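One structure is given here, and the rest of the page talks about it.
Removed from the display is one protein chain of the complex; every other protein chain stays in position.
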Amino acid sequence: MTQAMRIEGGMVDRERTLAFSWNGRWMTGYQGDTLASALLANGERLVGRSFKYHRPRGIFSSGSEEPSALVQLRDGAAQEPNTRATTVELFDGLYATSQNHRGPLAFDLMAVNDLLSPFLAAGFYYKTFMWPKAFWERVYEPLIRASAGLGRLSMQPDPDAYDHGFLHCDLLVIGAGPAGLSAALAASRSGLRVILVDEDFVPGGRLSAETHEVGGQAGADWVAEATAELAANGNVRLMTRTTAFGAFDHGIYGAIERRTDHLVDAEDRPRQVLWRIYTRRALLAAGATERSMAFGNNDRPGIMLAGAVRAYVNRFGVAPGRRVAVFTNNDDGLRTADDLSDKGIEITAVVDARQGDVVEDTIGRRGIRAIRLGDGRRIDADCLAVSGGWSPNVHLTCHHRGRPVWNAEVVGFVPGGELPPGMSVAGAANGTMTLAATIREGHGAGAEIAGDLGAGGSPGTPVEAVDESFAAAPFWHVTGLRNRAWVDLQNDVTTKDVRQSHQEGFRSVEHLKRYTTLGMATDQGRTANVLGLALMAEAAGKSIEETGTTIFRPPYTPVAIGAFGGRARGEHFRPHRLTPSHKWAEENGADFVEAGMWLRAQWFKKPGEKGWRDSVDREASQVRKSVGICDVTTLGKIDIQGRDAAEFLNRVYANAFLKLPVGKVRYGLMLREDGICYDDGTTARLSESHFVMTTTTANAVLVFRNLEFARQCLWPDLDVHLISTTDGWAQFAIAGPNSRALLAKVVDDLDLSNDAFPFMACAKCSVFGGTPARLFRISFSGELAYEIAVPARFGDSMIRALMKTGEEFDAVPYGTEALGVLRIEKGHVAGNEITGQTTARMLGLGSMLSSSKDAIGLRLSKRDAMNADDGMRLAGFRPVDRSVILTAGAHFLNPGDPADMAHDQGWMTSVAYSPELGISVGLGFLKRGTERMGETVRAYSPVRDQDVLVEVCSPHHVDPDGVRQRG
Amino acid sequence: MRYSALRILKEGLTGNRGWQPAWREPEPKPEYDIVIIGGGGHGLATAYYLAKEFGERNVAVLEKGWLGSGNIGRNTTIIRSNYLLEGNQPFYEFSLKLWEGLEQDFNYNAMVSQRGILNLCHSDPQRDAFVRRGNAMRLSGADAVILGPDEIRKMCPYLDHESARFPITGALWQPRGGTVRHDAVAWGYARGADRRGVDIVQNCEVTGFDIKDGRCLGVETTKGPIKAKKVAMCAAGSSSRVAALAGLRLPIESHVLQAFVSEGLKPVLPGVITFGAGHFYVSQSDKGGLVFGGDIDGYNTYAQRGNLPVVEDVCEGGMAIMPMIGRARLLRMWGGVMDMSMDGSPFIDRTHVEGLYLNAGWCYGGFKATPASGYCYAHLLASGQPHETARFFRLDRFRQGAMIDEKGVGAQPNLH
Amino acid sequence: MDEITLEAAPVLGGANLEISGNRIVERDDLAIVSIATPLDGQDALAEALRNGWSLDVPDPTRSTLSGEVRAIRTSPDQMLLIFPHATPDAEATVQDRLAGTGYTTDQTDSWIVLEVAGPDTLSAMERVCPLDVPSFEIGGTGRTVMEHMGAMAIRTGDDSFLLLSASSSAVSFLHAVETSYRNVT
Partner (left out) sequence: MIIDHPLLGPRDAAEFVVLGDASLIDRPDGMTATVEEMHDYAYLRDNPAGDHRELWYHEQGDRSWLVVTRSTLTHEVIKVELARNVARAQGRSR
């Protein structure tokens, strides 16, 4: 096909012919076309189907307000549903298909819905499909869902990259039409830092679509001149293909820039960039959107907004029809007839509602062939240009929930109420509907804002232009129609639906929207809402002012979810934190596990080991038998210094800390103010005024935050200072009976004997001949154990040196799984027990709560319900049948009791296979658990198909007296 | 007028001219037995059950805007009973059972759609917690299944099973969970209550309480004073404001939760999916839009709108777990104001003012609770006794130390 | 095996990348020591800084520079001293000159320092840094969050910055910075 509808003129580049595929057929267009203009150039009028009735749909507009011409762009994983053909820039090789039809587009089987429309009126689905009850999920809903939606996702990961970014400016101008350009010129000449964004791929706004002159030259030439001046100014950033989609708090705007959508191949560059724009002021110059009127069968392909018809003729050099009729209620619509006549297109009728003439119905099946006038005359037309007036694009003014106000002169809603702070509006968006006035207003706004912000330069004068005539009359719909008249073209809401909504009591505008789905389609009703409101007002016998309007919410136009997600995908969803021994661990068979942001080795697989249990059992056994080494760098470390550091610690830990001697470590329990335990760890005193606190890996950030709160807000005059050193030290646990012997070969000149360096001792020292280190004698495994820390830069070297030195003891590296086995055997609590729901008493640590001081949480830990004698208590559990492997998360029931919530006795928090004992062991909370040693209870886990008897025992499965760790 | 397929046929053949208003638009009477403040889902459900189950028909619902204008019309429509604690789970299971018979009960198709809810987990401790929760659900008579990675891959091949930063290690699956057409719930309850004589008064804001000697005798409104034997606050999102009119300070903060819907798409998701390593949950409506959300913005607010960082956070979660949605476009974002309570759980209780009752603190779990909340509140109002399943929702539970803290984050509302 | 000595290793192995005429270099020659101001000890500390390094206490959004020693305010009562120093005893050398007028903590190993420079640096920073760095004067500093990682930016020239972030996530941080350059070049 050879672009049969292409005519002279326009801004397309006829030297650059582009081939594209539409529904499998190859066609051509030019650089500068949109997919819509190229389709029209090729005579394609039927391009889609409506949502509910599957009515034929064509191209209705020339911009982002398009309700009808939605296509699927590209194919394979890059398939992009619901894409407006009117905003897609044509590129060579573009591939697009129509959507929402069963069978070929021209013979959509679902069009049967149109015949059933009397039974599918507003809200019909709320009134049926209820019987029989089971049929909803099985029969009705699958049918409804099968016909739901418009386009299709590819079901494959989006192949493109996205990015985000941050921009700062004095003034953001939204819209590069005559108002926006004038404002940007004035503001930038004055010296402001200006960002000018426009959703189109060429600046100019309506000037690109009209034949107006500006400054004595063609509008487009002035636009080129203005943009050249802006481009030459280093303080201006002009961003086309960029939509400001939302006004957020305090002058922050969201904008989406389409970087590669118009390219055949993005070459791995981000497809779109989501900008967060920080502004001191913003000027909305987003223009206005034309709307239709309601008349019979006003939805056929070939029926178009008049302004769009002019855009196709003037900007793209395409005739939307050969014989065009015009139906208007304003002067702007009449201009269409003039423009088209100038291009030699036949005008078959100009129907002006202000003269009492109307189009009552249209004729045609897959496209309009003729119109029928109110007086019964039939007039041929393959295109009907309709103008029902223009609605200012006030959307962003409403994003802080301010409501626009009705302006009878404009016959539309204009900005009103409270605008987002810092925002002003100029041009058609402000209800200023003629060219010269728009330019003056834009210029004035730019100059005024520059003045407000103290810019000293001269804004210059606004460019000369002539005001065209603008006389709109409020005409909404033709009365006495026999056929349906559409209000919302995409969602198939007709004038009858609006009236029925009112009849059924859905009389608030929000009820109207929700009941009929008016304005809820992908175009957010930009061409439909005002018409719907006018009809609603009429039905209620009220004015439009009294009826009000729904609120516009972000985004102004739909934005790809991928763009909001930015780079945070796949493994880059969140940063990785790596321990200093990570590289060594990779080399030594480690399997890694996510622990918050950290990656930790969970076990080290040896040749011949079949499953993870083999590795973990070996590691845990070897710790108890000889010695093991585990990277524990991930524990939070907070350096605490100051004259009042001890006093401070005493107030943030529930147990006493004031008298901790220098050179000693103490276990500390931290409560929230509500008396619940939320973290634990050890704190070492390195000097009178210097402590090092450790926290759990999970709570490191929270504890630091809470300590800063206590320091700054609760006790601002304590001399205490905090800094995180978590990443600064590579810290290794060295556990097992041979740990002392191993360390003796590592640590320089420190007496490690039990007397000189007993359990809970700490010291600054050096290792391997002079590398500074810190040594702590603490144990999570219950064995004789230490933790040794060196500056992180030595971490990799340290693990290699430790393993080398440990060879003579058959030292093993152990991971988090063995760490867990060892602590469960020993009965130490961890995250599975300290869940933020447990009290010290539940944990068996009630005696640690000091009663002789004030510390966070102590007071409220005394409340009755937290101290009931029949409360949950930590206990150990072993299967009665020793071969059973226990399940964490099982609930306890007394044997013989029914399995229901009223008889719930507690739950199993942690389980492990104990290589030491040769059985599965568990920890858990059981009502009065400490009093029930030796009893048998059911461990009931229906989701794991397990129901076994367990024996209640001490949580200290191994070395209950703590002999080993003190040895 | 009873709704049925036959009625639709008849109306369709006669030009849909015979439909009656779904509810009256009455002016308030000077006195009622019970006045409910708040014409949202919970208030309308309370009125409905008062009339239908407890024979209380001299009831008014006062709504400051249009009925259903609160969170009933701004949520992400999910129903489920997958709670952990004894204080919560039986209540939510009761609610789910009421959902299951609701449409036939009030003769309105609210599209209760039990296509399941899948909570993904990404670590061993998280899976252990899900096992404990699943078992608690089973103990309360609910359905719960633990799935492994292979089963999830089969069920949802489009999730990121390959390169995820936080690999999927399992899931808690509740087949009876699902979604409901939210507005229709308000309309169904309103229509059902109205038919039983309840006055639903729209555009009627409560401006004060008539309290004498510790007893509530009625309310002041923009439509004049109304006397009542019992006054029932039920204004989630504005609970603190309304309660302050009666001199009460509540353990509640108001926060905004944003929600999002994409353009309409052919069906891709069967049920609800929640991401366990970020803030993202999603379902697909019968119209085809992906309905999704994440975390609250975190600051106190009564403005029904949020900010960009949370939008990005939610979509990051979506792209992390479900990278096929990158080219679907976000169509609309909106915000609802939540009563965030100090332990994440609600209140259905008397207050210290005689005759004044409170239903509040639903955090962002209020929608799924709508039927049981209405039923239990009606039970309390009519009988003076708490309903068995709502007996833990006491206003004084923090004094006792009997928190119902599912998340274990304590008295910090923006973390629940 | 008696003669084991530990070797210091740069976190990123001494990363040094060139991207279309821009450079990203890991600076592993710098020591970082934090100094906290004792309650009511501002004057004594300020004097010690002047005497020890000819440095002024920096304003909250500025760094001060004396020779190769740079001071940055990180919080109202804390600053970082950054200076070339090879051995793990930087804190002691600082404390020597402070003589107890400030609480010191060695932070060298807590941070990764990237030096970024080149013509596309400001464009790349737009993609990763929410601060208005184009408006930073030379020496201007800010701490913020970049791609979910806490980070500091110090403007060292028209087209160059020092970027600091936590050492444990250095690989991710380098990736974030590198991606920013690749996305704009």
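Chains: A, B and C, in written order; residue numbering restarts at 1 for each.
FYI, contacts are C-beta pairs under 8 Å (C-beta built on N, C-alpha and C of every residue); 3 or more make two chains touch, one makes a residue touch a chain.
Predicted model only: the values in this text are computed from it and were never measured.
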Which visible chains touch the chain that is not shown? A, B, C
In the whole complex, of A:V559, A:L718, A:A818 or A:M848, the residue touching the missing chain would be A:L718
Based on the whole complex, identify which of A:I252, A:V324, A:L874 or A:L923 touches the chain you can't see. A:I252
Touch with the missing chain holds, among A:E594, A:D644 or A:D680, for A:D644
Across the whole complex, list the residues on chain A that are touched by the chain not included here. 248-252, 276, 278, 400, 418, 421, 644, 647, 673-674, 701, 705, 708-709, 712-718, 853-855, 858-860, 862-863
Touching residues of chain C against the unshown chain: what are they? 60-61, 73-76, 78, 130, 142-145, 150
Interface residues of chain B (partner: the chain not displayed): 238, 240-241, 244, 249-254, 298-303, 307, 309, 342, 398-399, 411-414
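Quick note on the criterion: only the chains that are shown with their structure count from here on.
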Maximum number of contact pairs occurs between chains A-B
Give, as an integer number of Å, the spacing between the C-alpha centres of chain C and chain A. 32
Whole-angstrom distance, CA centroid of chain B to CA centroid of chain C, is 49
Starting from the mean Cα coordinates of chain A and chain B, work out the distance between those two points in Å. 22
Chain A: positions in contact with at least two other chains: 164, 276, 568, 572, 574, 576
Two-or-more-chain contact residues of chain C, please, as numbers and ranges. none
In the complex with chain A, residue positions of chain C that touch it: 1, 4-11, 28, 34, 36, 38-39, 77-78, 88-89, 103, 105-111, 126-132, 134-135, 147-149, 166-173, 175-176, 179, 183
Looking at the complex, which residues from chain A come into contact with chain B? 51, 78-82, 118-119, 121, 124-131, 133, 136-137, 141, 144-146, 148-158, 160, 162, 164, 246, 248-249, 252, 254, 274, 276, 399-401, 496, 500, 503-506, 508, 510-511, 514-515, 517, 521-522, 524, 553-555, 558-562, 564-566, 568-574, 576, 593-595, 672-676, 678, 831-832, 835-837, 860, 863-867, 887-891, 899-901, 904, 907-910, 940-944
Under the touch definition given earlier, write down the residues of chain B that touch chain A in their complex. 3-5, 7-9, 11-13, 15-16, 19-23, 25, 65-66, 68-69, 73, 86, 89-90, 101, 103-104, 107-115, 122-125, 128-136, 138-141, 144-146, 157-158, 160, 163-167, 181, 183-184, 187-188, 202, 262-268, 277-278, 285-289, 303-305, 307-308, 311-312, 314-316, 318-320, 323-334, 397, 399-403, 405, 407-411
